[in-house]
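Shown here: the complex without one of its protein chains, the others still in place.
Think of it as A, B, C, D and E in the order they're written, each chain with its own count starting at 1.
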Amino acid sequence: MLKAFYHLLARDLRLAFRLRHELANPLIFFVLVVSLFPLAVTPNAELLQEMAPGVIWVSALLSVLLSLDRLFKQDYEDGSLDQLMLSPNPLVILVLAKVAAHWLLTGLPLVLIAPLLGLFMYVPAEANGVLMLSLLLGTPVLSLVGAIGVSLTVAVNRGGVLLSLIILPLYIPILIFGANAVDVASDGLSVRGQILFLGAVLAMSISLAPLATAVALRITASR
Amino acid sequence: MLKAFYHLLARDLRLAFRLRHELANPLIFFVLVVSLFPLAVTPNAELLQEMAPGVIWVSALLSVLLSLDRLFKQDYEDGSLDQLMLSPNPLVILVLAKVAAHWLLTGLPLVLIAPLLGLFMYVPAEANGVLMLSLLLGTPVLSLVGAIGVSLTVAVNRGGVLLSLIILPLYIPILIFGANAVDVASDGLSVRGQILFLGAVLAMSISLAPLATAVALRITASR
Amino acid sequence: MSNTNTSPSILETRQLECVRDDRLLFSGLSITLAAGEVLQIEGANGSGKTSLLRILCGLRRADAGEVLWQGEEVSGVREDYYANMIYIGHLPCIKGDLTTLENIRSLLDTRSQSVPLDEIDQALAKVGLAGFDDVPAKALSSGQRRRILLAFILLAKARLWIMDEPLTALDVQGVALVESMLLEHREAGGSAIFTTHHGMQLPCEMRSVTLGIQQAGKC
Amino acid sequence: MSNTNTSPSILETRQLECVRDDRLLFSGLSITLAAGEVLQIEGANGSGKTSLLRILCGLRRADAGEVLWQGEEVSGVREDYYANMIYIGHLPCIKGDLTTLENIRSLLDTRSQSVPLDEIDQALAKVGLAGFDDVPAKALSSGQRRRILLAFILLAKARLWIMDEPLTALDVQGVALVESMLLEHREAGGSAIFTTHHGMQLPCEMRSVTLGIQQAGKC
Amino acid sequence: MFKRIWGWIQRFSSPKHFYDISGKMIPWFAVSALLLGVYGLYMGLFVAPTDYQQGESYRIIFIHVPAAWMSLFIYMVMAIASAIGLIWQIKLADMVAAASAPIGAWFTFLALVTGSLWGKPMWGAYWVWDARLTSELILLFLYFGYMALQSSIEDQRTADKASGLLAIVGVVNIPIIHYSVEWWNTLHQGATVAKFDKPSMHIDMLIPLLVMAFAAKLFYAAVVLVRARNEVLMRERNRQWVRELVEKI
Partner (left out) sequence: MNGSEFSWSEFFHMGGYAVFVWSSYGLALLMVVVNIVSPIIERKRVIARVKRAIKREASNGQVN
């Protein structure tokens, strides 16, 4: 079972590394969207600093959202998803493997580059650490919850915007707590509460979301 | 030739209306993204007002960007694009028809709803008019330039993020001038320069972008 | 033979060459197709049939050589060529969200043809889709979807048909239907080029070109 | 016959029914498949063959009736069923970005099978893909891609093969290959269910069920 | 006349001919780049006087400005080569364009980072949303877009044409981006950013700067030829001459 997890994870990672440029794409999208704001709103340092946590979190959220169809879309279209469902291994394990691969390829890079963007947006150094931490806890939840949405919409052609519609409302709590943590940290206050909340949500989604995703996939496959 | 334009436009519109829910999607995405900001950044009216033009413009831009693969993706995948290229009508006309349909289905609704969002974000009434005008001139450019990008990436699997990478840098001037016009109008100043610029860019893109798109499509079809 | 411009050939290729990745698929391929002729392109999997047909249509550029429509380079007479040629590829060209009728209409629209409804109904009946005209294409089986294309071919009334595996997903009656369509088309003076792996028996004379075996197919 | 639990059937359906949209595709369909039996599902386009096969796999739920694997309801013995069954559908299941070898490896991985390299090489040679093992699948022609699946079937060593149109895109040799594969499989005591429109001639006894004509296919 | 020129161009742009000629040219470019570079570094680090305003930190200029110039120059080269490839179907031009992109991206990156490193002592921040900085950042993204498109299309010919078209569209946009950013900045920007007020440069600073800029051009010339030769080998790998050549190596 662990072997099945590992194999699928390895396949997805291999597939991603095969398209090396693809690897960097969510990252670049993230950086691009963040940098749209100084251009569209203002280059003024003070105002930017104030907006920074929110803007960075919203951009991270959007770039995870947009990379979500990586999760099952292709597998659905070429029939591999059918093969996965016909695997003797429990579907939940396979879902977890796919989500893990997705996070390693999109969430993790965002976490790593975020401090740099924080720097560009004048986030104070100590808050930058909190930014990373909040993203580290938050982005896996985005992938996990996103997987439910993708598995529901994967059969719908042009599901991109439909997906956002379904998923964004679910993302909002993470967004609020994540951005707020950074905000509060910029003011030099303690962020224990926010971090605990994010941790709790993460624990909950790891245990529940794959189940929901597996059910959703079975529904989708029944075409 | 005009007939060909009209027929293709009608087909695309009919296709969109067949999926009625799809129609509203870019609109809802737009509203959702804009409303993330009060949640993520601050509910403070003053700050919101300051951010509003930029945030609304960035969101409009993203929602056009995300709806771009509507333009050619499906046609490419099911082979209809090949049929279009084998049409006795000039490809440029067909491209224009498809772009027009895209704008009517995504850009125009954004233009119409923007003042409402402006209201929510405390944009002053007179600047709200400028917001609409700037979007009215700017969103067609987004569709036109976007068409070039889509036609280049349509053959690439999972081109979504690649598309953003290619297109976003090209969108930046529109974003800057659009958001800036609203900003300046909020301060009660004249926005003639910005509007003229947007108009000029629109004129230029209408005349050049379809040509580039047609060339790009021929390149893409040559598989 | 391929060099006499006076021949009444409607499609002609001269010294076509196609290279994919590293492999030379064919080179020096010269074919002449006259009106009323039917030509089958044969060849094993991967021998380059699809590539050849796409080159004939002008969708792909040949790596060398040229394709002539009624004696003139295709790129120069695109409009005329496309008005008289119809290509059906591997892909279905069908919109799942449009009904059968709308699909046919919009396919005809791309050719700027408008056809009266009863004629479309006749064609649908002929291909076995009578009664399916207002069913969305996504609720059709794979074979039924291919039949929409057959109706399209009937209605387009093109002089040259280029078909890549027209028998895909068709059942036995479907195959017979395609055969009879080709016969009628030929009798009416039309020409056709097609590929198929599944023996199509035409009771008329039919030329064939085999890719892959001889390096430079001539005929 | 379908009610005797003692029969050595490996797959059995009882009173299956399938409704799509408004139309009843089949109902009361009871099939029993013993080890070493090969069954062809026949039927015109749109008669419900694909739907039936997906129900047999447990990918789709029947509107009524049940599917039994070695006498037990499939949903209860999923793991065992899926370890011994292999399904090949209309879709290719092939990743264009992975090489032929990697594609096979990852298909086998989903079945938790690891197969030594030389065995894979043998299978590739058998299906005519020798030398293509490190070519990315997107650079293969449609027939070559289907051949990857044939190699997968060979390597999976499942007892039951369920195949939807296995001959799609295959050339004459490809068809012969599938026929010989089926024969060997049958000789080794395996069973198979498949659909095809393109006459497959198996020189062995082969049952067939026709959908669509008789409303309630029995056998 | 025209025909003769065309014939000559075609002969010269034949990959084999290019491969031979460029092999001879590379050492010259490389050696002169090295010599000029060492001389420029010596002049810049040891001879040029300390700036009375910026102190020693200004010595970053000898890296930063040549890199910034190269970033623009290489994009232009890339776009022109792409246009030639697209219009006249000269494969060699496509290869040069493809070979230029990574080098251009590296120079852009260098200009950004050295500018940042310079900005910290000068402005107190690694980054400000100044017009020139922003357009340089966008330029980096244009390079990335070109490379991403180039590498994500399998068929080499298609990839060349598609990314070439993108480079051309990008070049139309560069002035628009430049002016819009500039204009945006002057409208928004108050005193937050100390503008670069260009010091009327001391001749001892100017000389090493120009020398370094020239060295950078020669370096680019050498590297782009090496890369283009790689492209030639890769794309012509089925031709007899490549096979014979490779056997010998």
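Before moving on, here are some points about what is shown:
Note that a contact is a pair of C-beta atoms (placed from the backbone, for glycine too) under 8 Å apart; a residue touches a chain by one contact, two chains touch by 3 or more.
The structure presented is a predicted model; accordingly, all values stated were derived computationally and were not measured.
Between the chain not shown and the residues E:79, E:95 or E:110, the one that touches is E:110. With the whole complex as reference, residues 45-46, 49-50, 55-57, 59-60, 63-64, 67, 102-103, 106-107, 109-110, 113-114, 117-118, 120-121, 219, 223, 226-227, 229-230, 233-234, 237, 242-243, 246-247, 249 of chain E touch the missing chain.
Please note the rule applied: only the chains that are shown with their structure count from here on.
With every chain reduced to the mean of its CA atoms, the largest distance from chain D is reached by E. Chain A and chain C have CA centres that are 46 Å apart. Counting partner chains per residue, chain C shows two or more touched chains at residues 90, 97. Each of residues 19, 21-22, 25, 28, 32, 39, 42, 74, 157 in chain A touches at least two other chains.
The touching residues of chain C, when paired with chain B in their complex, are 54, 57-61, 78-80, 82-83, 85-87, 89-95, 97-98, 102, 106-107, 109-112, 136. Residue ranges of chain B in contact with chain A, taken from their complex: 21-22, 25-26, 28-29, 32-33, 36-37, 39-42, 47, 50-51, 53-55, 57-58, 61-63, 66-67, 69-70, 73-74, 157-158, 160-162, 164-165, 168-169, 172, 175-176, 179. Here chain D touches chain C in the complex through residues 20-21, 43-48, 50, 90, 128, 139-144, 146-147, 165, 167-175, 197-198, going by the rule given at the top.
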